[in-house]
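Excluded from the complex is one protein chain; the other protein chains are retained at their positions.
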Amino acid sequence: MTADTSRPAGWLTLRRREALTGWLFVSPLTLGFAIFFVGPLVAVFGYSLTEWNLLTQQSSWVGMANYTDALTRNPDFWKVLKNSLVFAAGLVPLNIAMALGLALALARPFRGAIFFRTVFFAPMVTAAVAWAIVWRFLLQGESGAVNQALALIGIDGPNWLRSPEWAMAAVIVTRVLKTVGLNMILFIAALQSIPRDYEEAARLEGASALQIFRRITWPLLAPTTLVITVITVVGSLKVFDHIYLMTGGGPENGTLVLAYYIYEQGFEFFDVGYAAALAVILFGLILVLTLAQFALRGRSA
Amino acid sequence: MTYHGTMIKRFITAGAFAALSTTALTGMAQAQDLRMTVWTGSEAHLDMLNGIAAAFAEDHPGVTVSFETVPFADYVQKITLQLAGGNAPDMGWLLETSAPTFVQAGVLAEIGETLRGTEGYDFDDLSQPAMGLWQEGDDVYGVPFSTSPFIIYYNASMYDAAGLEHPDVLAANGEWTWEVLAEQAATLTDPANGVYGFQSVDGEGYGSRAMHTLIPIIRAYGGDAWSEDGTCGFASPEAVEAATLYHDMIYGTEAAVPPGEQGDFFTGNAALTMTQISRVSKLDGVDFDWGIAPLPSGPAGDVGVVGQAAVVAFANAPHPELAAEFIAFMTNAENTATMSAFFPPARASVLSSDDYLSSNPAVTPEQMQIVAGGIETGKVLPDHPAYPQIEAAMRPAFDALWQPDADPQAAMDGLCAAIEPLL
Partner (left out) sequence: MRQHSPLVRACWYVGLALFAVPFVFPFLWMLSGAIKAPAEIFDTARLIPREPRWGNYLEVFAYQPFARQYFNSLYIAVTVTALTLLISSLAGYALARIRFAGAALLLIVLVSALMMPEEVTIIPNFFLMRDLGLMNTHAPLILLPLFGSQGVMATFLMRQYFTALPKELEEAGRMDGLSRLGIFWKIALPMSKPALAAVAIITFLFSWNLFLEPLVFLSDLKLFTLPLALSNFTDAYGLPLWHLQLAATSLAVVPILVVYVAAQRQIVESFALSGVKG
């Protein structure tokens, strides 16, 4: 600071120059972000108040009609919302439980640990499209590999992706298989940062493995668990390609989720206004979840 | 540099630009590229189309026509996105189900004037029933290039091995009914060898082509999807009887390939299938004998069902007039005859010609008669201005029908309840 005051006086003080540099550094991102994210976000609110046909390009102001349509008139909306929540409620606990289990099994070094980590993480680097395509084959009614395997142990498997009872479960499980590797790695990283002494001390005092987990490991994992939960919940609400390719939202709209519903209404039925209203609802849902994360984080910190 | 100098420099630059762009524009006026979207990626189809385009270019120097393959599954959606995205193709193929939606949305160019004004076009030769969907009064919005009746393919080797009478023979005797088909399919089913009796349309008959599966049966029983005045016909006793017949083929006799399973006629895994004549190309080099037969009849008699595709020009495209000229060229008698090698034509003169009956080396003239007969008696698949929405509303209701323990009456009631508000 003092060094700088000796420079010739000008409007460009160090502080101002710093500020200018700062803005220059962030300007490419900020500009693009404003144009391709903030602008569209504002626009989507506007669109949601219109009736707008993508094919004829005619639009008119309808106020809140799209929202009242969704909330009161269109039975599909509640089904879709329920599907989204069921999908999240099924996927998140399963994903986290499996990730934690795998992490506990693979966090300590042993011969083959790296190999198994690689295996469980492999679907993560595989295109979602590829994963969905292959699983769609494996889950076919009679000729699918899953049912052929089940038949070996005497179980007559259902037509997974065509059955209203099973399609959602099948979509959830295959999605978990695709993404559980990431959460497993995050848990492993967290587990490895827990000092060994804690567990050793507890073990010396005669604590069982279960007690150690409940009293020491689990509480120390809490911040990681929270982050993972939020990432997984939000990730589950934006799933699109997986469902698009595996079930197309069927059977009987049983796997039609919000992200897919937006696409369908906007780009398949050309109903831009209604799709925009749905997008606003998805926005609200995710905003609430994100804010809740920060509230929880703030409290735990 | 002075202010004055800057201005002069700007003028010069602007002038140069203007001159450049004018030359560019006049250049453009001579070299025009028409873009046409199609859903075929078949090399044979594209070669034929490019041949027609080359002939057109001979009369229209500087004009080129390029064909853009858009995948069939997303075709309507992709076209709509192009139209909405200000990137409209000049021309395109369109299916019958999209006709009312697109005509009423006003996105198709009127081409009737050009067609009628084109020397030697002979507009009246186009079959009137086929033109129905594409005309409003005197205005014409498309010309069908393919009017393709649904027919039955059968695996003659399997029939002979089982000692069953061939469907075309039965049809000639007036004994070819859906009940007979269901019975024969059940007999021919051979689970041990992975052989089903019947495959619905292209193996896609439960999803996007559920209508193709059901409408021929429903119409044979005297029902229909919906009527002009917007009444849903799926829940009628006739339609339910038809649906019950097919449901029983899937889950009762287990003769039909069930949803989500593979049993392809063209690889020898199904004894019978219902689809269109164009699929005959998939029989090239198969190791079994095959034949074709008309659709079975039902209580309502012989009822043909036709799938249709037309070529249209888009109103907001760069060259609507030139596009109309190209359509007039592409659908004139000579080119219709060329295209009839793949696509059953809507021109009476071509349909009845000997050339047409022998146009496809894989199909005998007698077999071709079956196709031609299907075109004459056939009724186009159901259509509606709100078809995209109706189709979506039908999807979950059809899913309910395809469940093993479904009650067809209840499922069809549900179907009507779902689509009635849209009709």
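Couple of notes before you dig in:
Residue numbering begins at 1 within each chain, and the chains themselves are lettered A and B in the order written.
In the analysis below, a residue touches a chain if its C-beta (ideal position, glycine included) is under 8 Å from a C-beta of that chain, and two chains touch if they have at least 3 such contacts.
Remember, predicted model here, so these are calculated numbers, not experimental data.
Checked against the hidden chain, the listed residues B:G112, B:P144, B:G233 or B:G268 yield one contact partner: B:G268. In the full complex, chain A contacts the hidden chain through residues 15, 18-23, 25-26, 28-30, 32-33, 35-41, 43-44, 47, 102, 105, 108, 110, 112, 114, 116-131, 133-135, 137-138, 140, 143-145, 148, 177, 182-183, 185-186, 188-190, 224, 227-228, 230-231, 234, 237-238, 240-241, 244-245, 258-259, 262-263, 266-267, 272, 275-276, 279-280, 282-283, 286-287, 289-291, 294. Considering the complete assembly, chain B touches the hidden chain via residues 37, 39-42, 45, 68-74, 78-79, 81-82, 84-87, 202-204, 208, 262, 264, 267-269, 278-279.
As a working rule, only the chains that are shown with their structure count from here on.
Taken together, the chain A residues at the contact with chain B in this complex read 53-57, 140-143, 159, 161-164, 248-254, 264, 267-270.
Residues of chain B that touch chain A in their complex: 77, 80-81, 83-84, 101-102, 105-107, 206-207, 258-262, 388-389, 392, 395-397, 399-400, 402-403.
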